[in-house]
Structures are given as structure tokens and as C-alpha cells.
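Excluded from the complex is one protein chain; the other protein chains are retained at their positions.
Right, chain A next:
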Amino acid sequence: MAKSFKLEAGTIHMALVRDVQNTEEIRKKIQSGDETLRACGLVRPSLILDPIQLVVAANKSLLSAQREDLTTKSVITETLYNLSPSKNIRQSLVNFGIGAGDKDVLVFVVGDDDDFRHLEAARHVISGRWVDINELEGISDKSRIKKMYDIKDTESECFDLLDSVVSRIAVKKCL
């Protein structure tokens, strides 16, 4: 059910969890540096259209890490930051990270092939239905995504929304 994607300098593993019962507990655990969840990033799936969106953001983060050029403190936070069109780090993490009331969670691990085990371990901590990543399609909120990335009708009426979003992530920190 989890899925892995090759990055230029590593691999990203991701899984979608629905009807999560203990979001608040998970958030607290992350904040206190919990062992099991330390390697995991948690994204709000309503802002993700397709795995490639997260893949492009994570790929960029891993390259920055290799060059010791991270804007934030880890590859995980950098990936949340890269997903966001905002330059404000805190705002980006709030927007793309999970919030107290969230019932759907997209979990990801960035590293190499072996790091899949971190996703496996997270299964014991995040209690909910671990579903096929394809269910993302029914969760993503297109009008919120349009607003978040400031995509106007002139653009969205002509082109695929995913292409617009991915292109913006690709140029993050370059303009």
C-alpha cells in the first residue's frame, strides 16, 4: 500500500492513512522528538494532487541537504517548505503539515531504499486505515490548492493544475 519513488539522490517512501484517530497524540510525539516518528514527515493530503508533487519537493530537499544548503533544519521540514509557495518557513509548515483536526495524513520518509522500515514502524503509532495512495485523488481539494499556489483562472482554464503546481515547486528558492 505504501509506495516508493526514486529521487536523483535517494528514495522517497509514502503512504496514505485515513480516519486517523490520534492526530493530536502524533503531533505531540513529533514535537517531542519521538524515536519512531523522527524519520517521518506528515503532510496534509488535501493539498497534494498526486505523489509527483511530493516527489519533486523531496528531490529538491535532498539535493540541498547534500550540498549543506538546507533553508530549514531537516530534509523533512525542507520538503514541507518546498511544497509551499510561501517564503515564510513557519507559515509553510503550518499550511502543509497536519493540524489538530486532520483525519487524513500523508506519511513520507526520505532517504534510501532501506528507510522503508521507518514507514513500517510508523504503522504502530499512527492508528487509522492505511489505504492505497491512489485515494489521494478523492481527498485533494483543488480549489484550496489553486488558492494556496495563487493560480488564477487564466492559467487553470488552459492547463492541468498538477503541471502548474509542480512547476512552481520546481522553481522554489530560484526566483
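One rule holds for everything that comes next: contacts are C-beta pairs under 8 Å (C-beta built on N, C-alpha and C of every residue); 3 or more make two chains touch, one makes a residue touch a chain; residues count from 1.
Going forward, contacts and distances are computed from a predicted model.
Among the names given as "non-specific serine/threonine protein kinase", "Methyltransferase type 11 domain-containing protein", "SUMO-activating enzyme subunit" or "Dynactin subunit 6", UniProt records the absent chain under the name "non-specific serine/threonine protein kinase".
Touching the missing chain, out of A:His13, A:Lys60 or A:His118, is residue A:Lys60. Only one of A:Gln21, A:Asn134 or A:Ser167 touches the chain withheld from this view, namely A:Ser167.
For chain A, the residues touching the absent chain in the complete assembly are 5-9, 52, 55-56, 59-60, 63, 67, 151-152, 154-155, 157-159, 163-164, 166-168, 170-171, 174-175.
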